[in-house]
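Take this structure, written in structure tokens, and hold onto it; I'll ask about it next.
The other protein chains are all here in position, but one chain of the complex has been omitted.
Labels for the chains are A and B, by order of writing; each one numbers its residues from 1.
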């Protein structure tokens, strides 16, 4: 719980109204109780805020809300998210301490204030830095390293030797460090190419439920700091994700592709192997990027094979117009042919 | 085990043949033993039934099967599925009672005849209604509520506060209630938008292995009663699924989309955010629906971006014809240009 004054100060926002108004949670205008913080992004939504039970609102500078205590923000949604970071108690996935049923292998090193849930298994030689929370049924493999403040929800599997940075969040069912998919055909069968490389997950990475990050064949799969990955995403072996990348649900990256800093990958995007995606590039949902392609920033790409969105939309429009005038064109082509 | 007479009575079907014939299981004609029930959908498959060891057959009215005990049904496949509901013993995912290794938190309320498997963890304050079966390694979070008769296969994760209706079936690896994917960019990083809403799963919902249903940001993600979801499906935060929706494997719905009653979503369909799909609409496999679109019932939609199937097929046909007569057309375009 904070007062409006504290909140305004911490978020560096101008405050109008009662500085002593207390804020305890966050909500939508319609669901808010008196002490929930709400936000309105534009003047259009001001009546929702005005009708809300909430006393305290984040709003843009030019939106009058005379009955409320208002924190003025150029980007209210951003300020609301930043307020959440101050107001919300981080989720607790395990009670403090090591649950008596947890199995902790020889030589495991644990920092201060580590919480390990029921039936977690931490194999020999793993390092769990201060403040980590490890949920029930998590499996942390031999020699894995978890930086300070990581949160592993129940049922996360971290294969041996995987390295997580600081404040990494892995949701239920995430698997980090499984073997990459690499076989060499010969003598009538598929020989497994060695999948013995590493995985390095950067600081403040969050990975959604049931997503998979494969270990490298011989080198390292890397997820840059601050990258956020949605549910059911596949990150293949040797992939290099830059910092601050966003990857929406069910997207998949095949082996050895690289994604630059701050790029955005839409849902169900498929990225083949050895693709290069530049810093800040945007790949629209369901796009497909063939092997070895290079995607530039500047204009989002769409479709399979992915092309700049204007080109994609132009082609789509063409398809539509063709199906209107097509018979006419075919008749012309026929007469042209007979000339 | 039932007699043909009982079965006919319960299913309200006309019986021909031996009313005392006993039926103990269900099978295909080729694999059936004497007491297995089989069905034929059309006259074409009658010889398969005739050759079967099964004594008892569900068949349409006009298909002669003189050697068999026949239950006449206008929709034999439906009658067969309804017979299955009578004949099959529901799967048992845990032995009766609470396994001694299960960890049950403070204040957990359990109804009659609840079965909890080995190494399940039920956190404090959860409510488990009568007849629920909870498999090994399931994690039921703080304050979650399971209606009567739910079946959780091993390795299901129900995050804190999630609400399941009556007779919900969750297959192995399902995750309900993980954080939605929402970040606000600012000051060079991605700020997590609060993901603190609820999930409400309706009665008789079934969700396939390793599928994910995210909790809402601030409000509620809702799956309507009788909705059936296949494996590896992603349901984003704030999604509203109506009753009786079918969603095939690997489909994904981004945030805040709504799907009307009885709609059918094909495999690998991608639905962006804030999409509205009407009651009874049909979305063909792999279709992609862009942000904010409204899909009507009446004609299935296909392709990306999704369009009515006749239009889609027409455009496809056009593409095919173009590649036959295209050079001719281009020549015409060239001469047209030079006029």
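As a convention for this text, a residue touches a chain if its C-beta (ideal position, glycine included) is under 8 Å from a C-beta of that chain, and two chains touch if they have at least 3 such contacts.
Every value quoted in this text rests on a predicted model; they were computed, and no experiment measured them.
Considering B:60, B:149, B:244 or B:260, the position touching the chain not shown turns out to be B:244 (whole complex).
Listed residues B:52, B:69 or B:82: the one in touch with the omitted chain is B:82.
Interface with the hidden chain, as seen from chain A, comprises residues 103, 119, 121, 137, 139, 155, 157, 159-160, 173, 175, 178-179, 181, 183-186, 188-194, 196, 210, 212, 214, 218-219, 232, 234, 236, 250, 252, 254, 268, 270, 272, 288, 290, 304-305, 311, 314-315, 318-319, 321-322, 325, 328-329, 331-332.
In the full complex, chain B contacts the hidden chain through residues 26-28, 31, 75, 77-78, 80-82, 84-85, 88, 91, 101, 117-119, 135-137, 153-155, 171-173, 204, 206, 208-210, 226, 228, 230-232, 244, 246, 248-250, 267-268, 285-286, 303, 316, 319-320, 322-323, 326, 329-330, 332-334, 336-337.
We take it that only the chains that are shown with their structure count from here on.
Spacing of chain A relative to chain B, judged by their CA centroids, is 26 angstrom.
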